[in-house]
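A single protein chain has been removed from this complex, and every other one stays in its place.
By written order: A, B and C. Residues from 1 in each chain.
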Amino acid sequence: MIKVAVNGYGTIGKRVADAVFAQKDMELIGVSKTRPSSEALVANIKGYPLYIADISKKEAFSNAGIEVAGTVEEMIAACDVVVDATPGGIGAKNKELYQKYGKKAIWEGGEAHELAGFSFNSSCNYKDALNRQFTRVVSCNTTGLCRIIQAINAEYGVKKVRATMVRRGADPGDPKRGPVDAIVLNPVTIPSHHGPDLQTVLPEIDIVTTALVVPTTFMHMHIIQMDLMKNASVERVLEIIKNHPRMGLVKKGLGITSTAELKEYASDLGRPRSDLWESCIFEESVSATDNGELYLFQAIHQEADVVVETVDAIRAMIGEVCDAETSIKITNESLGFSPI
Amino acid sequence: MIKVAVNGYGTIGKRVADAVFAQKDMELIGVSKTRPSSEALVANIKGYPLYIADISKKEAFSNAGIEVAGTVEEMIAACDVVVDATPGGIGAKNKELYQKYGKKAIWEGGEAHELAGFSFNSSCNYKDALNRQFTRVVSCNTTGLCRIIQAINAEYGVKKVRATMVRRGADPGDPKRGPVDAIVLNPVTIPSHHGPDLQTVLPEIDIVTTALVVPTTFMHMHIIQMDLMKNASVERVLEIIKNHPRMGLVKKGLGITSTAELKEYASDLGRPRSDLWESCIFEESVSATDNGELYLFQAIHQEADVVVETVDAIRAMIGEVCDAETSIKITNESLGFSPI
Amino acid sequence: MIKVAVNGYGTIGKRVADAVFAQKDMELIGVSKTRPSSEALVANIKGYPLYIADISKKEAFSNAGIEVAGTVEEMIAACDVVVDATPGGIGAKNKELYQKYGKKAIWEGGEAHELAGFSFNSSCNYKDALNRQFTRVVSCNTTGLCRIIQAINAEYGVKKVRATMVRRGADPGDPKRGPVDAIVLNPVTIPSHHGPDLQTVLPEIDIVTTALVVPTTFMHMHIIQMDLMKNASVERVLEIIKNHPRMGLVKKGLGITSTAELKEYASDLGRPRSDLWESCIFEESVSATDNGELYLFQAIHQEADVVVETVDAIRAMIGEVCDAETSIKITNESLGFSPI
Partner (left out) sequence: MIKVAVNGYGTIGKRVADAVFAQKDMELIGVSKTRPSSEALVANIKGYPLYIADISKKEAFSNAGIEVAGTVEEMIAACDVVVDATPGGIGAKNKELYQKYGKKAIWEGGEAHELAGFSFNSSCNYKDALNRQFTRVVSCNTTGLCRIIQAINAEYGVKKVRATMVRRGADPGDPKRGPVDAIVLNPVTIPSHHGPDLQTVLPEIDIVTTALVVPTTFMHMHIIQMDLMKNASVERVLEIIKNHPRMGLVKKGLGITSTAELKEYASDLGRPRSDLWESCIFEESVSATDNGELYLFQAIHQEADVVVETVDAIRAMIGEVCDAETSIKITNESLGFSPI
């Protein structure tokens, strides 16, 4: 049993905790919060031991009816691997603590590649993560790019990728961030950082990305164009996607044309938290030209896609499951997840 | 076993179907759709027999990989009670069909009171629904008003209610309806129709309502003020709410101040589709003055609150469970539902 | 000529500057910014001398092609009255500077009443502002409440006011603040601070207010209910509104039912920046009961209504125009403003 701690039980952390809890080869030894909140209460309800950084706040938790198991430091001491899902930038400050106890640690996409020295995506470089001490799971957007580009590259060879990310403004549970009524260029300059970020996993890919933010809460939408080494057939591309354990097809004829309808579909299917761990590629959008171009739309559930990758990363770092395929299979099956 | 058909498997219909399916004394004999869609596919996946009004469209369903069990008329013929959850106005046209087969029917809040001749809320008038042929479950907003007003009236006597409904613009899965960036008076005139609608259930209540629409997708927010016959104590009001099987408290200290955080909480709790069947009253908002006034905020999940009421209405109309308390208990327990 | 400086040339400040510039008895001697921006450039284009707090940033302004006239301190030294329209909380820190130079100063609603010791609304207490050194113009919401409550109180006597403010989430030019998809209780507790704020101007009014925030950018919407000393007639109330120099009627029959259509109307009328300086009361909403209640909806343009009040406040503090009526008339006419 791999003893896993989740430091930062927020949007990503709570999903990682649930996913770890569902794995037969892992034990969730604790999660952490900084302030009493409904999420902390739910950790209690689910029976996840709840640790806090600043033990002097224990009373504040008690007052809100929330039980505290101990300090974050105690939690770290007791684990094999810590998944750091604190807000971007905070994770870096925690490295020292993980080093002090000689623990393996995973950071999420809000931290820099350099912090871990290695960036991860299950389908691309699982083996390179074997037995590592530190790993960074790339961001939700980069994860979505990694999956499709690696798969298409393996089949056709990718000469060049151009991708636009239309990003959600705020997570669904966040009432503070905007925009309310604006399309925001983020950044105004071209290219965005997503291309270089992809190259931390797939260094050989030539890619230019642009990114915008819009007033929605669930899922980013990617518009992807690739120049291939040879012409693709739409049929074969659809097959590649169908066979991929982390990509699914939004099938034609079901009337789904938006992130709203896609989320509703996930919800109707009974997915926990309506999570779409898979990249959702719109079947009808997949288009190939006779001069080697491929176009498609994919929707990426920002809160979910990195969760399954993180579970695989834990397994790779422990080193007992040596190939991606096996780990992905275990992760998916434990969650009852097969792509749409 | 009560044989239930759900005519119109959309936002409300699919939830009613799931809730009926979960009841031990009911059998879901079928649901209906008019067009192939992801919802129709999910009916197949869940094993709910799918009926269609226009059998000539069967091929269109097959083409989308969706199996059709027969015609809506066949479904009606086979049921004891039909829940009509077609879009507002369509339900009225179906009455003849239900009468032709001598079936009991329930309509939702989009239809007029007169269509059924009786409007229903479990906590208010369950007994009056016993053995009826036709019943209308009042709208999501009216259901929310009924629950709290009946409960407060029973304890203190209500002289006058003033309520404002800040309504969501579109359901989460609907990408067509707006507004995008507007507060819409709906209606511009005062009062809105919600007061008279409440009076179809609680005729003795003096109430003035106003209603606005805003660009959000989940939950209406009610601002409620009541003039009472005698002064209320906040403590006792909170107790009344806690003891009610269809009202819950958004507790102080958990950091929930918005519909977004409330939905996230439902989602974290593992509620199917994040449904909040209960009225969600903000504990901190409950305020009583020494001249007999009571104020509070309540959030109403438009897609969910009428679902549990509809299940009770079925039971009442069949007439074997003769009191509200018992039916509500069965309904709630079958769903694993106890209010927040 | 009254020499006016505007410290903080943002949403409110730039409008106050334009309004001051349009007055025949006032001279706009300067405006201030802290960072180069499109607003600073526009100050240059309009010929308003631009001052900056930290003169070491002058080069940054030059680099963006923006000319700087000097320091904020120089601007203050040169003026008779300073309008402080810096962000809420910053204004308080500037008081010392204004005192150092013995200048009259006006703050906006983001600052506390205590800072100025006097809160202002042209229609309510112009005379009390005569010759004062310090004045605070109440917030956009409070200004909207002051106007209608004072006018109705004068005619009928107001026993009690209950008002709900449905507030815009972010100003139109602000792409950062949310919410994206949430109704936020702000505050969750009842009452909100707007009631006490109104009482800084109209201390004798008994009022309970509630406030929510929604994802829109222009105009707050107020739902107002009043208990009056005697029954009101709708006709007379409409007349009172029509005769008021700072309130207008959204007339029936023009199809305006939302803030979006109202803003479009202002824009069609050629109002600068589509500004609605007047409270916009929906004619059809005005309702009176035979037990002395009055109901109405009013939309308040958050960026504009306090601007005209601020101009009057300047005039009052200089003390040459001794009555509200005259000042309001001058202000309105200079702007070519007569209410809709």
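We adopt the following convention: a contact is a pair of C-beta atoms (placed from the backbone, for glycine too) under 8 Å apart; a residue touches a chain by one contact, two chains touch by 3 or more.
This one's a predicted model, so the numbers in the text were calculated from it and none came from an experiment.
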Interface partners of the hidden chain - shown chains only, full complex considered: A, B, C
Selected from C:113, C:193 or C:273 as touching the chain missing from the view: C:273
Touching residue (missing chain; options A:34, A:133 or A:225): A:225
Sole contact to the chain not displayed, among B:1, B:180, B:234 or B:322: B:180
Where the missing chain touches chain A, by residue: 162, 164, 166, 168, 179, 181-191, 208, 210, 212, 214-219, 221, 223, 225, 257-261, 282, 284-285, 287, 289, 293, 295-297, 299
Where the missing chain touches chain B, by residue: 168-170, 172, 174-182, 184, 215-217
Residue ranges of chain C at the interface with the undisplayed chain: 14, 35-39, 41-42, 45, 63-65, 172-175, 180-181, 217, 251, 253-258, 260-261, 263-265, 267-270, 272-274
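We adopt the following convention: only the chains that are shown with their structure count from here on.
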Arrangement of touching chains [line / ring / star / complete / other]: complete
Inter-centroid spacing, chain B versus chain A (mean Cα positions, whole Å): 36
Two or more partner chains touched - positions in chain A: 172, 174-175, 180-181, 217
